[in-house]
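A single protein chain has been removed from this complex, and every other one stays in its place.
Labels A and B are assigned to the chains in the order they are written; within every chain, residues are numbered from 1.
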Amino acid sequence: MNEIAKVENGDPVEGGTRTFVEALLRQQRKDFSLRPEFHLSDEIYRLDIDRVLMPHWQCVNHVTAIPNVGDYIVFHYDRESVIVVRGADNEIRSFANVCRHRGSRICETSGHARGGVLVCPYHAWSYGLDGSLAHARMMPRDFDKASYGLTPIATKVVQGLIFVSLSDDPLGFDDCEANINATLGVYGWADAKVAHQSSIVFSANWKLALENQVECYHCAPSHPEFSVVHGQSTASEKKLIAQMNAKADAQGIRVETRDHWALAALEGQEQAYSERYPMSANACTASKDGSPLGPLMGEFKQYDNGMAVCYVGPMNHCLSYGDYGAIFRYTPRSVSETELAVVWLVRGDAVEGKDYNLDDLTWMWKVTAAADKKIVEENQLGVSSRFYKPGPYALPIEEKTVRFTEWYLQSLADAI
Amino acid sequence: MNEIAKVENGDPVEGGTRTFVEALLRQQRKDFSLRPEFHLSDEIYRLDIDRVLMPHWQCVNHVTAIPNVGDYIVFHYDRESVIVVRGADNEIRSFANVCRHRGSRICETSGHARGGVLVCPYHAWSYGLDGSLAHARMMPRDFDKASYGLTPIATKVVQGLIFVSLSDDPLGFDDCEANINATLGVYGWADAKVAHQSSIVFSANWKLALENQVECYHCAPSHPEFSVVHGQSTASEKKLIAQMNAKADAQGIRVETRDHWALAALEGQEQAYSERYPMSANACTASKDGSPLGPLMGEFKQYDNGMAVCYVGPMNHCLSYGDYGAIFRYTPRSVSETELAVVWLVRGDAVEGKDYNLDDLTWMWKVTAAADKKIVEENQLGVSSRFYKPGPYALPIEEKTVRFTEWYLQSLADAI
Partner (left out) sequence: MNEIAKVENGDPVEGGTRTFVEALLRQQRKDFSLRPEFHLSDEIYRLDIDRVLMPHWQCVNHVTAIPNVGDYIVFHYDRESVIVVRGADNEIRSFANVCRHRGSRICETSGHARGGVLVCPYHAWSYGLDGSLAHARMMPRDFDKASYGLTPIATKVVQGLIFVSLSDDPLGFDDCEANINATLGVYGWADAKVAHQSSIVFSANWKLALENQVECYHCAPSHPEFSVVHGQSTASEKKLIAQMNAKADAQGIRVETRDHWALAALEGQEQAYSERYPMSANACTASKDGSPLGPLMGEFKQYDNGMAVCYVGPMNHCLSYGDYGAIFRYTPRSVSETELAVVWLVRGDAVEGKDYNLDDLTWMWKVTAAADKKIVEENQLGVSSRFYKPGPYALPIEEKTVRFTEWYLQSLADAI
């Protein structure tokens, strides 16, 4: 626990830890999977959280999850908890979910601030939606309420997506904002609404979860449901891309792509990445058989039989189909636990039961996320063995996994 | 685990630990809640158990929990287990629940020693109720049975309450004994009997549990059930006290108060504290509506609409109403787990179902303990955040929390 004091004081990394990490970094072989310690060591996990991931941004949800003044989301990250609340001015603000009196969590779960105040359950200090301390019972007359507002957390809203960073000095967000606008904006995400959300916990290190997320080498063997409707990483991919582009062009639609991801991030900016992928022949969207699941979104007047992905930083992956969107957000819970939250979006005026069916809408990514959980957990078990030796990534199909790990290793090297 | 060897050898605190703790003590701000490390660090938890709490006393139960010769209680404390047994001479003695052969626990749960012996379940070494080794099967002729009795644990019985200390050199108990006699004695606890006992575990450090126990700043928001019948910390408290005193005087009853608590403990003595509080107007006792729950106890001939508290050391809080008593005992289980045991006492000759109803008797403190569990656990979650900053205690209403933490900090400073 000594590291708590150290991090709060901004102390440098302790000598023994630095020596250990430097040795590992030297031993790590290029284009080979990570050495096991990166997934198993508690020391490295603390560095991951406190130094590698800290300046990055996390996608909390879509603004329609908190439609009314006073609605709030409780967002968990490692051992942190954040309140994301819609203010009286309709602005979204975030605060550390920690009372300034004796430190109780203020909000246990997402909810609504009755009377426009967030009331601590312990001694009832109450905070305005702007985080200011509104009332502190029985405190002495000379108590300076103004000094005891909730700690604000950096927050951005772009195309309806809410992002927070727990750092005092987060990465710049301009490039991500431009990227989101140029991709998810075309799909009308600002006017979308949350149709469903769910969350599962992988018993695995966050990096194994992300390695899995960014490659489609495993799609064919592990995700038959995905593979039947997606054209990505198939033999006919090129032809399908051409068809997709033609169908988009015919509607005057242009979804930008960008690769400022991993080590290609702009200096001082959060990583921004977007790409277009084709569906398989005749598949309109990611449903069981490729047939539509809801009303078309954004600028789309007909399906282009393609999709877009938009990455925001290392941990947030947005997928956009013609008729729905899915946000994937990974959050570390501990060295060997990682949460995957999925949020499904549909057009803002779509009516459940009439315009879309929830079971059909969520089927594909529930099935796929459950399969990924199993895969990643078996991977964690495997790398825990003394017989695990880092193996060669399959190139080029795993090149994004290579890029992810290179970003990680460089960030860790920079952090110590 | 190195610390096991160290503590057994009475070694001084290891250098790194001392430096760490000294730095924390320097950083701790007066009249502000404790820095997070005090609640989260495994190193500090071991110091808490092995050095801060060791010489103190714990209230195990009331003697009526073991009414017959050979009856015993198994009492757990951190990773320790103690047998508290009634001997053939009706004396209460305590022993480490560890066989002197190969170290098995002897008694799994509270029970009765059949045939007047405690038999180890492993190889059947059997011990008398005085802890002596009575029989060890098949041991060689030269085996010195007299050297292998159970390890005795310091034990006191006052007003029917059994106290143990795991230390070789426990704090003096005279002041506590006098205090208990002068308070609980008046309420007739020596002639009381156990009506019920229960236990819940808080997922929180023991100090957060105790901070909560000793202040009533949270009573109004968190304990509406408590607040409706107690006059403590209310606007009319003074007036209610005067009424209470008058009603007690009229019966010739005098319940002493004493404040040798926390740093005010007498030199070398366990902390002793007692205080009187009024019930709210017309409330006789701590029941749903203030109406009596059982026959009057001790010297009381009628309700004085007041109550007494009697603290024994930092961890045991006895509450006495005219018709029932409640013992609250906190025991640490781990750095982030604390057990709260509650024992309810009624007059010794009261008959359940006739003189008192168990659900009614236990309702108030079951409801209140459950609420406290929730509060304290949210507090633990909050102080685990990097955004937690110690905040100002609300004075004067939280002054006992201040005193508790000042005692703790001084004890820790003395221990390293």
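General remarks:
What we mean here is this: a contact is a pair of C-beta atoms (placed from the backbone, for glycine too) under 8 Å apart; a residue touches a chain by one contact, two chains touch by 3 or more.
This one's a predicted model, so the numbers in the text were calculated from it and none came from an experiment.
One of B:R18, B:H101, B:R333 or B:K374 touches the chain omitted from the figure, and that residue is B:H101.
Contact with the omitted chain, checked across A:Q197, A:S222 or A:S334, is made by A:S222. Interface residues of subunit B facing the missing partner chain: 1-2, 4-5, 7-8, 79-81, 96-106, 108, 119, 121-124, 136-140, 143, 148, 151, 166.
Panel shows subunit A; residues 20, 23-24, 27, 33, 36-37, 40-44, 211, 217-218, 220-222, 374-375, 378-379, 381-395, 397 of it touch the chain omitted from the view.
By definition in this document, only the chains that are shown with their structure count from here on.
Work out the mean CA point of subunit A and of subunit B, and you get 47 Å between them.
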